[in-house]
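All protein chains but one are shown at their positions in the complex.
Chain nomenclature is as follows: A, B and C, assigned in order of appearance, with residue numbering initiated at 1 for each chain independently.
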Amino acid sequence: MSKLKVGILGATGLVGQLMTYYLSRHPWFEVMYLGASKASAGKKLREVVQEKYVPKPIPDEVGDLVVEEIVPEKIPKELDIVFSALPPNIAKDIEIELVKRGFTVVSNASPYRLDSDVPLINPEVNLDHLELLKLQERNRGWRGKLVKNPNCTAAILTLALKPILDNFGIKKVIVATMQSVSGAGYPGVSSLDIIDNVVPYIPNEEEKVENESRKILGKLTGEGIEWANIRISATCTRVPVLEGHLETVFVETEKDCSIEEITKVLEEFRGPPQEMKLPTAPEKPIVVRYEVNRPQPRLDRWIYEGMAVVVGRIRKESAFKKGVKFVLLGHNLARGAAGIAVLIAEAMVKLGYI
Amino acid sequence: MSKLKVGILGATGLVGQLMTYYLSRHPWFEVMYLGASKASAGKKLREVVQEKYVPKPIPDEVGDLVVEEIVPEKIPKELDIVFSALPPNIAKDIEIELVKRGFTVVSNASPYRLDSDVPLINPEVNLDHLELLKLQERNRGWRGKLVKNPNCTAAILTLALKPILDNFGIKKVIVATMQSVSGAGYPGVSSLDIIDNVVPYIPNEEEKVENESRKILGKLTGEGIEWANIRISATCTRVPVLEGHLETVFVETEKDCSIEEITKVLEEFRGPPQEMKLPTAPEKPIVVRYEVNRPQPRLDRWIYEGMAVVVGRIRKESAFKKGVKFVLLGHNLARGAAGIAVLIAEAMVKLGYI
Amino acid sequence: MSKLKVGILGATGLVGQLMTYYLSRHPWFEVMYLGASKASAGKKLREVVQEKYVPKPIPDEVGDLVVEEIVPEKIPKELDIVFSALPPNIAKDIEIELVKRGFTVVSNASPYRLDSDVPLINPEVNLDHLELLKLQERNRGWRGKLVKNPNCTAAILTLALKPILDNFGIKKVIVATMQSVSGAGYPGVSSLDIIDNVVPYIPNEEEKVENESRKILGKLTGEGIEWANIRISATCTRVPVLEGHLETVFVETEKDCSIEEITKVLEEFRGPPQEMKLPTAPEKPIVVRYEVNRPQPRLDRWIYEGMAVVVGRIRKESAFKKGVKFVLLGHNLARGAAGIAVLIAEAMVKLGYI
Partner (left out) sequence: MSKLKVGILGATGLVGQLMTYYLSRHPWFEVMYLGASKASAGKKLREVVQEKYVPKPIPDEVGDLVVEEIVPEKIPKELDIVFSALPPNIAKDIEIELVKRGFTVVSNASPYRLDSDVPLINPEVNLDHLELLKLQERNRGWRGKLVKNPNCTAAILTLALKPILDNFGIKKVIVATMQSVSGAGYPGVSSLDIIDNVVPYIPNEEEKVENESRKILGKLTGEGIEWANIRISATCTRVPVLEGHLETVFVETEKDCSIEEITKVLEEFRGPPQEMKLPTAPEKPIVVRYEVNRPQPRLDRWIYEGMAVVVGRIRKESAFKKGVKFVLLGHNLARGAAGIAVLIAEAMVKLGYI
């Protein structure tokens, strides 16, 4: 089959660069358009990015593409998918404008994630929520489609929670995170703020984790998504780590569960992306490590091209009568942003949405 | 009054050095003896330590003291107090030997902390537990006394929990920590393990936090300590920070409490050390910060000479029906080890135990 | 005597904050005016700075001063000295405007530093260059005075070179620096660029070191400054250190010199600020450390309130027939910027220029 044509908005940022990494080697997709701000326009991608945060150099056919200033009417109509790695304030209007013009937009930007007719997808967890696109079309009358991937911390968290929810039920989740500086984009966190330090606050992050997770883990009903009835409480901090978000998770389950049972359901978990053998799907979405001191961001973040999450230190939860606690790691830019967007698009293709 | 004579065991380690810092400027105490391993024996303190982790240089009268190899029978009998900053495996036998010989030992080492007749003291929290010394004398027939300060993370945690427990009751505590590398001593954590990384495991730390906190927050009864009936669950991690342990705390209270009420009881909390105006007592044991991104280890760890803890981000706990969550910081070597030992000794003097 | 009235331009930046630190405790000076950009105007200093990079909190009388937007005509005429910590592009016009209006401006900003009638002063090294002010008055017809302190790296370097130059002559200087991130201001260096990394380039820094050093070490002649006839070559890098610039220095001397002789002239060096007992002058401007692994930025940067430089590892230079190599440390914000500006002003008062 001939490749689908894709474009990337915000191609020069950290998430955008990693999108080009995944898409420039893709068996189904071909990058035809790179959009960014005026500052980068007119130059080749290679000239405006330093390829610092991609695991391998960007191939020439994409590296030599000329970046264009984003003007909705000038975006080539033949694009089958537009990936958006735009900052929220810019994404807000442009994405809607593009969807109105008929584009399918898969977006990492936060606006509209909680809207009742916008699918917020973590492919192994809630791919069926793509059904919302029907409601979206009916409600909005858009010619195109808008699909969102979750906040990075929520993407990592809900992937690990999914098999626990399915097998044992979940009443409460308490999560304290240690998030890497790449989560704030570039230049992002000043070195003066983070060397020899932890900053115990990330604007709006806790609300996103608490709300998005409940939507993602929610059930598709006739009319929309019924958010999961789970009490979630998050404290999010920034640590001097370059990539990879670590989450310490404490879960109260409905049913009793042994460490062995939890370990088994995490290890054996597979979702639709694995069943459909999507190109960017990790062989195992959840990797369990048994060493007492893993996962660690530096050692484990790039497993399966950054697309799996890693769970370790699975223990009985002592504050709850029934439950489990563990340590969870995922690559914020990969599974948490660029990679998950590509995985969503692949599923949409396979399922006929594109 | 003439000063009390004190000695320090393990004077050359990180905790020992900070003990010399507090004690060399002390209005009541005079350092007469410095004990360490054979390797340092025969040299002046100044020659064997680099004074790296003390806020100010050690004065000459202590810096010029000659360090001696620890041999129980050679420790001068006139010492009124022996502070121990020994590693656990070495502390185990030597401390008992010294107490049998009649010394009063205030120790930072972990062995015996949970013994039913050994006071485990956080001075603002449970100074009345010193009463256990009577039981200790009766049980053991020791001529001296053995008193312990808590694990650093537990010391910081229980100080912040005390006013909440007293005013609102506590059912559950979930705590995820980001602990500094100085908590592992010197050389301690390899730079290869911690640069651009978090290590989500500290041997035995979680058990200490969970158990010691319940003993410290427990009630003195006729026969001993009745441990607090609180479910505590901890996940402890190591982060690339030099000094200061950050704790993200989630508390389920018995009574309902507003943010304002919690803030008020934390801010207004004072304990016996403040009332007795002990020299090393911080004016306020708990400092509340209102900025959204505080406390931070690098900015807040040395407040009140490292003897106060700092609480910030006080919020309603969303996972529990009644409760609070907050971020907590304390200096692990100061409030968590060297300083608290000195503060215990001061209280013992004031209360007539010494 | 009543205190002299001083103002600070750029009071909210890193250098400006440290100026308020030195000046708010000053026996001769009283801070009357704080100028900054529009963004901070109308708020108290305490509200707009986090006091992160000052060794002690700023006293209330200065912390409560309201910051004003800098408008030359609104700056109070009674100010005896205006300190400038403005960024270069902003400093350029405002400083000239103020000098024309009659103010004495002591500035940390780089523009005009190399002008032949602008004194570029490192007080222990070339205080006599203040004589240029006569030439400045004659040339420019300004009612006020403009005096500059050097680039931070040049300030640290020339202080250590001065006694070597005076005693043994200097033909060549090669210097490779490891500069702290605070040298780039706030937010300055992105954490994504510097964690687990070194950036081997700092814009314009090497030119400043090479040129300014030759002017500072130059001789006052009838007509101006004859730059020192020294070949200087610098490579400047940025390292993951918060404060303190480390310089590895290789010097070819004219006369032969032993390690002992070099050590002696460095240790015994005193300049006019020490002789005049200026309030901010360090007791010893150059501190020599004999340990094989010192100076180190974290351990040595704040010696004498950050106003001395520290020299260690003094060795025979093996590439040159005659010469010496050593490692040099200075606090870039203190001796290299805020503190040196205050020290210059003190000297100007003492010598009758103000």
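Criterion: contacts are C-beta pairs under 8 Å (C-beta built on N, C-alpha and C of every residue); 3 or more make two chains touch, one makes a residue touch a chain.
Keep in mind that what you see is a predicted model, and the values were worked out from it rather than measured.
Trainee: Among C:G35, C:P163 or C:P297, choose the residue that contacts the chain missing from this document, as touch is defined above.
Mentor: Missing-chain contact among the listed residues: C:P297.
Trainee: One chain is left out of this view; which of C:S37, C:Q50, C:N197 or C:Q274 touches it in the full complex?
Mentor: Answer from the full complex: C:N197 touches the omitted chain.
Trainee: Of C:L135, C:A176 or C:L220, which sits in contact with the chain we cannot see?
Mentor: C:A176
Trainee: With the missing chain put back, which residues of subunit B would touch it? List them for me.
Mentor: Listed in rising order, the touching residues are 52-53, 181-182, 186-196, 240-242.
Trainee: Which parts of subunit C face the unshown chain closely enough to count as touching?
Mentor: Its contact residues with the unshown chain are 172-174, 176, 178, 196-201, 210, 231-233, 235, 237, 239-242, 246, 248, 250, 292-299, 312-313, 317-320, 325, 327.
Trainee: Taking the full complex into account, what residues of subunit A touch the chain not shown?
Mentor: Touch with the absent chain occurs at residues 50, 52, 195-196, 291, 299.
In this text, only the chains that are shown with their structure count from here on.
Trainee: Given a C-alpha superposition of subunit A onto subunit B, how large is the rotation in degrees, taken in steps of 5?
Mentor: C-alpha superposition angle, subunit A on subunit B: 180 degrees.
Trainee: Are the two sides of the subunit A and subunit C contact the same residues or different ones, given that same means over half of the numbers occur on both copies?
Mentor: Counting shared over all numbers used gives more than one half: same.
Trainee: Taking all protein C-alpha atoms shown, work out their mean, then name the chain whose own C-alpha mean is nearest to it.
Mentor: Minimum centroid-to-centroid distance belongs to B.
Trainee: So, comparing C-alpha centroids, which chain is the farthest one from subunit C?
Mentor: If we average the C-alpha coordinates per chain, A ends up farthest from subunit C.
Trainee: With centres defined as the mean C-alpha position, give me the subunit A-subunit B separation in Å.
Mentor: Whole-Å distance between the two chain centres: 42.
Trainee: What's the distance between the Cα centroids of subunit A and subunit C, rounded to whole Å?
Mentor: Averaging C-alpha atoms per chain gives centres 48 Å apart.
Trainee: For subunit C, write out the residues touching at least two other chains, lowest number first.
Mentor: 52, 195-196
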